[in-house]
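Quick one: this structure, given as structure tokens, is what I'll be asking you about.
For this view, one protein chain was removed and the others were kept in their places.
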Amino acid sequence: MKRRRLNAVIGIVLIGALLIVAILGMIWTPYDPLGISFGARLKPPSPAHWLGTDEFGRDVMSRLMKGAATSVRISCFTVAVALTIGTALGIFTGFVRGWTDRVIMAFTNALLAFPGILLALALLTVVGANEYGIILALGIAYTPSVARVVRGTVLSLREKEYIEAARVMGNSELFIMARHILPNCIGPLIVLGTSMFGWVLLAESALSFLGLGVPPPAPTWGNMLASGRPFMVQAVWLGLFPGICISLTLLGINLLGDVLRDRFDPRMRGL
Amino acid sequence: MLRFAFNRIVMALPTLLIVAVSVFVLIRLIPGDPATLMLGDQATPANLADLRARLGLDDSLPVQFGLWFGHVLTGDFGTSITTGQGVLPLILGRFWVSAKIVLTAAALASLVAVPAGMIAAWRQNSWVDLVLVGGATLLLSIPAFWMGLLLLLFFGLKLGWLPVVGYVSFSDDVVKALLYMVLPVMTLFLHEIGVILRMARASTLDVLRLDFITHARAKGLSEMAVLWRHAFKPSFGPTWTLIGLVLGNLLGGIAVVETVFTIPGLGRLLVDSIFARDYPVIQGCLLFIAFIYVLVNLIVDLCYPLFDPRVTAE
Partner (left out) sequence: MTALVEVDGLTLEVGGTGTVVVNNVSLSLAPGEVLGIVGESGSGKTLLARAVIGLEPPAIRRTAGTIRFEGQDIATLTPKAMRALRGSRIGMVFQEPMTSLNPSMTIGRQLEEGLVLHRAGDAAQRRAAILDMLRRIGIADPEAALVAYPHQFSGGMRQRIMLASVMLLKPALLIADEPTTALDAVVQREVLELMLELTRDHGTAVLMISHDLSMVARYTDRVVVMCRGDLIEQNDTAEILARPQQPYTRQLLNAMPHRSPAREVPEGAPIVAVRGLVVDYPGKQGTKRALHGIDLSVQPREVVAVVGGSGSGKTTLGRAIAGLLKPSAGEILFAGRAIAKSDESWRAYRLNCQMVFQDPYASLDPRMTIGQLIGEALRVVPDLTRAQKAARILEGLDEVGLEKKFADRYPHELSGGQRQRVAIARAVVRRPSFVIADEPVSALDVTVRAQVLALFLELQQRHGFSCLFISHDLGVVEQVADRVVVMQQGRIIEQGDRDQIFDHPQADYTRVLLSAIPALEAVSGGGVQLKWRFDAPPLASS
């Protein structure tokens, strides 16, 4: 379908750009992202500073690149944490059923009763707001979603005829789990992982904007918007570029997620 | 139907209990003496001893939980360290502010997005569909706080049409209160349209390919009648559930919008109290928001049979 291909292309281009910028941000930036220069405060975009400077004279573009690196790093680790723990839990409960299943699911549902970033906020009060704290807090906050999806997939797969056929062939339940159920979970997991990458990125930006994320002077797109806020009228670029970065990234993830969803699991559409 | 309602309500109770336990455990995880945490550095020894007795800190944890939960059920959420106010009245006041914005935005977004999503599904792959879906995807990619900043910049500062900072209560001045609400509501509205539209479109597409739709056409009904009379109800269920989730998410995420527009709402209260280490308030907010979320989802569940009578037969 033409539109799907267009979406996929745009999505891949955007995400690709993000990853390139992020990787660059880790090894090289035009200026030192933390380099204060009072002479160059609040300069508009120019050939020297392509995206302008902020209230401390720091180059906005370098900070955006560093911020990309930070955000991508945090998101990747968080998604890895949530996917690992969540999948393990989901497969375990989907497989074992019975009381263990019910207890774990009750707990998971209760954690899901904390909407959005609330759980992350709660955990941050305990853990403290820094990069590792955020990874831990967001990772734990998103684990229940993964567990629920994986469990649902396992439960629906268990009843499929090809699983029954495998049983009749004399295979052990463990073998069936490893050979049949796990590989068929990969599709939904890819879709979920992609979406989650976007949610985590957004959550991290929001937390940073609130001042509960990565503490300054380390730049993330969220805290750049927060610190640039008082100067927004004079220096519109401070309020514009970080937001554009977040939006384009999320757009790319959403488009990519749509395409993956259509390919792997039409039931998850619209989420 | 009654049995269905009863079942759902009963199913919600363990969740609420575990939520309470989680919040309790969470706060207890913070290093330090709970009584000192709750009263702050300025507390007198007498107050500390008093609180220790009330919280039963010398007893076992389950007993402590029991005492604490008992207080919660009677409405005693403790007192704020920073302002000395009762936590529950404080929360309720702020909740009222947040709720107005959240509910208005969600209602408006649903009223616009649901019909739009259905029309997009009906005219699938036409330019109308592409524009609507493209617009929805774009809108939901823009973070709420940036959207708020942009709106504030444009309408508030550049054009000067709307006030940018603060909040006026309806009891003081209705017109002004409305004006202050416009930007925050518009921010949330624009953000949520995207999500709701896509869900409405997807579930309408699912329904449109079912036999009874062709059957309705075969009766001679016009396309409009088929869409609204036949497709709407069965397809609305998943969207309705999503709206419940959206409401809940807004409750959690409204902190950012309140920060942008400096509105004294519940989200801002939570964030401020985290900075101020005002643990009674943190605890109270967490508990309150989670409870409301469970309640909202319960109401959404209970309304589900209106759209799909099959669920009561489970």
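By letter and in written order, the chains are A and B; residue numbering begins at 1 in each of them.
Basically, a contact is a pair of C-beta atoms (placed from the backbone, for glycine too) under 8 Å apart; a residue touches a chain by one contact, two chains touch by 3 or more.
Since the model is a prediction, treat every value here as computed from it, not as a measurement.
Asks: Which candidate, A:14, A:60, A:147 or A:166, sits in contact with the chain we can't see?
Replies: Of the listed residues, the one touching the omitted chain is A:166.
Asks: For the full complex, which residue in A:37, A:130 or A:184 touches the chain that was left out?
Replies: A:184
Asks: Write the list of subunit A residues that the hidden chain touches.
Replies: Looking at subunit A, the ones touching the missing chain are residues 160-162, 164-171, 179-180, 183-184.
Asks: Just checking the interface: what residues of subunit B touch the absent partner chain?
Replies: Touch set of subunit B with respect to the missing chain: 210-212, 214-222, 229-230, 233-234, 307-310, 313-314.
The definition used in the following text is that only the chains that are shown with their structure count from here on.
Asks: State the interface residues of subunit B toward subunit A in the complex, per the touch definition above.
Replies: Per the stated touch rule, the residues are 14-16, 18-19, 21-23, 26, 29-30, 125, 130, 137-138, 140-146, 149-150, 153, 157, 198-199, 201-203, 238, 242, 245, 248-253, 255-256, 259, 270-271, 274-275, 282, 286, 289-290, 293-294.
Asks: Hey, which residues of subunit A end up touching subunit B in the complex?
Replies: Against subunit B, subunit A makes touches at 3, 106-107, 109-111, 113-118, 121-126, 202, 205-206, 209-212, 225, 229, 232-233, 236, 239, 242-243, 246-248, 250-251, 254-255, 258, 269-271.
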